[in-house]
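Complex shown without one protein chain; remaining protein chains in place.
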Amino acid sequence: MKAQKGEIRVITGNAAAAYGAMLCRPDVVASYPITPQSEVVEQLSRFHADGILDAEMVEVEGENSAMNIVAAVTLAGGRAFTATSSAGLAFMFDAFLMTAGYRAPVVMINVNRELTSIFSVSGGQQDIMTVLNAGWVQISVENCQEILDSVIMAFRLAEDIEIQLPVMVCYDGFYLSFLAEAVEIPAREDVDQFLAPLKLQPERTKLVPEKPLGCGTHGILRGFMELRYKHCAALERAKQKLEEIDREFGEFFGRSYGGQIEEYRTEDAEIVVLTSGSAVGTARTVVDAKRAQGLKVGLIKLRMIRPFPRERLTQALKGKKAVGIIDRSVCFGWNCGPMYMELRALCPDIGFVPMMSFIDGLANMDISIPHIERVIDDVYAASQGKPYQEVTWIPLEE
Amino acid sequence: MVQKAKKLPRVFDYFRDEDQFVGGLAFCAGCPLELALRILSKVLGRETVLVGTPSCSAPVIHGQNIGTWHRLPYYGCLMTGVPSSATGLARYYRKVGKDVNVVCFTGDGCAADVGFQPLSGAAERNEHFIYICYDNEGYMNTGIQRSSTTPRGAATTTTPVGVAGRGKETSAKNLPLIMAMHRPSYVATATLSHLEDFVKKLLKAEEKRKEGFVYIHVFIPCAVGWGIESDSTIQVSRMAVRTNYFPLWEAENGKFRLTHTVATPKPITEYTKLIRKFRHLTEEELARLQEEVNSNFAFLRHLTEFGGGESPSNAEG
Partner (left out) sequence: MVIMKEFIKYEAGWSDADELLLCLDTGSWRTKRPVVDRQKCNYCALCALYCPPQCMVNMNDYFTPNLDFCKGCGICAKECPRGAVTMVPEGEFAHEGAKR
C-alpha cells in the first residue's frame, strides 16, 4: 500500500509546518505570533477561515496560555497544536515542563531563534538547547519537506499509547522559516491512513466529566519517583518508536529520514562531521566535494536530540579517527557546544576519539561552505595526530 | 419547646446532588472556603470539572499520588495556567459536543496577580467556562503574604507593622470590576453569609456560561490570616456587606445591578474592629479606609445607573 503522489507546491518552511499540522486534523490550535514563526499561525488561521481546517482556533494573549491550552486539550483526549520560538518558548516554560510531566501528547513547532539572553531576532538554536532537560521529545529537521513530514510523524509518535510524550519539531528560523522550496504535500486521506493505527490502540487516560479522575495529582515520595521513572522509560522507548515510524513513513510516502540520526557516507569514513538543522544541507555539499578530493569524510545528521540517540551514535562512531561537532548554540559552563558535550559523554562507549567543538551560526551568521571546509580540515589534522584546538568559534577566528 | 419550622430554607431546594467531597478535608476550622466548595459541589453536581491550582484549596482539590479527596473530575495545574487550561478543556468539550461545567476555583493571588494575564485573555475571548475567585485578601496557603487584593493598611507577613511599616501601603485592586470591564457574559460578587444570593449566582453562572465567560468573586475571611475567631467568619462576611466594604452586585455583559442593597451602611469600624489585621490602624487611617469604601461604593452605584435594571428594594438595614 502506497500513498498517492502529493501535490507539489513551492512553500516556505513555516507554511510547510502549517500544512503538516492542518493535514493531521488537530481539534484545537493555539496561536500567538513571534518572529520568525508568525506565518505558521497566520497560515493555519487562513486554512480555518477558508474552511479547510475544522479546528477550534484560539488566539491567545501569550505563549504561556498557548501551552496550557494545548496540554489540557490532549489530556481531555483531543489533538492539539501550537508553534513558538525563542522568547515564547521561554515564556511558556513552566507549562512546557508540566506538559511533559503530565504526559500530554502535544505536538509543537519551534522555529529556532536565539534565546533572548542577548536580545536578538535572528536564527540560532540556543532556545531549543536551553530546554533539553524538560522531558520533551525534540526532533531537528533539515529542509522544508522534512518539516511537513516530521509534523505528521510527530503526532504519530506523541499519541502512541506506549509513548504519550509531547514532541517538539524544530527548524532553524530565518533559514528554513522563510525559505521557499518545492514541497510535496500529501493527500489528506493518506495522512488519515498513516495516523489511523493510533485509533486501533487502547485509549489513553483522559479527563472526562463522567469519571472521577483527576489530572495533575500532587506527586510525593515513592509515587512521584514511580511517575518520573515511567516518564524516563517512555523517553527511552521513543527512540525505537521513531525508527519504526520513520520506516513506515518511508514505505508509505516514499520519504524516509533515517530515524534518530542519518548517516551520510559514514561506513568507510575515517573522520566524521556531526551537526543538526539547516546546516546539514550545506554540510552534505562540502562532504561530497571533499570526498571527490579523496578525503574519507562522513556526515552524521542529528535528528532526534531528545532522547539522545546514544546507541545509534555509538554504532556510527566506533572506529572513527576524529569527530567534529558543529553547534549553532553554546553550552554555558562547559565553554563548548552542547551537542559536543553530549557526544563527549559517549567516549566510554566508543573509546577515546579526538572530538572537536565548532561554534558557528549564532544570530544569523551563516554556517558557510568555507566554514565547513575548515571544520573538515581541522578534524582531519586531528585524526593524523596533530595537536588540535578543542573549541573553535569559527567566525571569531576570521 | 419552640415552634418548629415547617420547611427547610429555600437554599436546600437548590442542592442538585450530594456533597462530592469526603467528610474530613484539610481546611482550617471555620474556613468559609470549605463551605463554598461543598455548597458548589451540591449545587452544580457531579459532572463539574474543577480546575485547581496551588492555594488553600489545592490540598483538597488536588489528589495525593493516586488518592483523592472528592469524586469530581479535576485538572490541577500551575497558577499561571488556570484560565488557559480551562480554555483548552472548555473548547475541546464543546467541539465534541459535551455540555460540561468547567469551573476554575482559585484564590486572589492567582486571579489578581500571577494568573491575571490569562484570566484577562480568557474573559476577552469570552471563553465558555466559570471562573470562581475566592478572595481571602492574600496568599494564605503560603503564610499570609500580601496580594493585590489585600486592603490598604492590612498587616500581613510581607507588609508587617513596625517602626518602619504600617501594613500594606497601596489600595486593593477591584478585581471583579476589572473583570466586568471585559464585558463577559456574567460577573458577580458573593459572600457565604448571604448564602441564597451565592447559590442563585452559581445557578445563574451555569446558565450564563453557555453564552460565554463567567466570573464570580467570593469574599472569604481567613480566620488564621486576618486574626478572627474560627466561629466568626460568617459574621465578618455579613459585616463586610453591611458596611458596603464588599457590596453584592452582578453584571451581565457589562450592565450592572446590585443584588442586595443596604439601607443604612454601618461604619467601617464595625468591620475592622472584628479583625486583628486592622488592629494597628489609627483614627486617621481608619477614616481613609472609610473614604475608600464610600467612594468605591459610589462609583459602583453610578455604574448601576447605566441601564442595569432595578436593584432590589427590600434593602437590609
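The letters A and B name the chains in turn, as written, and every chain counts its residues from 1.
The rule is short, and it goes like this: a contact is a pair of C-beta atoms (placed from the backbone, for glycine too) under 8 Å apart; a residue touches a chain by one contact, two chains touch by 3 or more.
Note that the coordinates shown come from a computational prediction; the quantities given were computed from them, not determined experimentally.
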Looking at B:Arg71, B:Lys98 or B:Arg166, which residue reaches the missing chain? B:Arg71
Among the options A:Leu227, A:Ala289 or A:Val391, which residue touches the chain absent from this view? A:Leu227
Among B:Asp99, B:Glu169, B:Glu207 or B:Glu229, contact with the omitted chain is made only by B:Glu229
Residues on chain B facing the left-out chain by the touch rule are 1-5, 8-9, 11-12, 19, 22-27, 29-35, 38-39, 42, 62-71, 192, 195, 229-235
Hidden partner chain, residues of chain A it touches: 101-103, 164, 204-205, 211-217, 219, 222-223, 226-227, 229-231, 234
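Following the convention adopted for this analysis, only the chains that are shown with their structure count from here on.
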Once bound in the complex, which stretches of chain B touch chain A? 47-49, 58-59, 62-68, 70-78, 80-81, 83-89, 91-96, 98, 100, 117-118, 120-122, 124-125
Which chain A residues qualify as touching chain B in the complex? 27-28, 30, 56, 58-62, 64-73, 75-78, 80, 94-95, 98, 207-221, 223-224
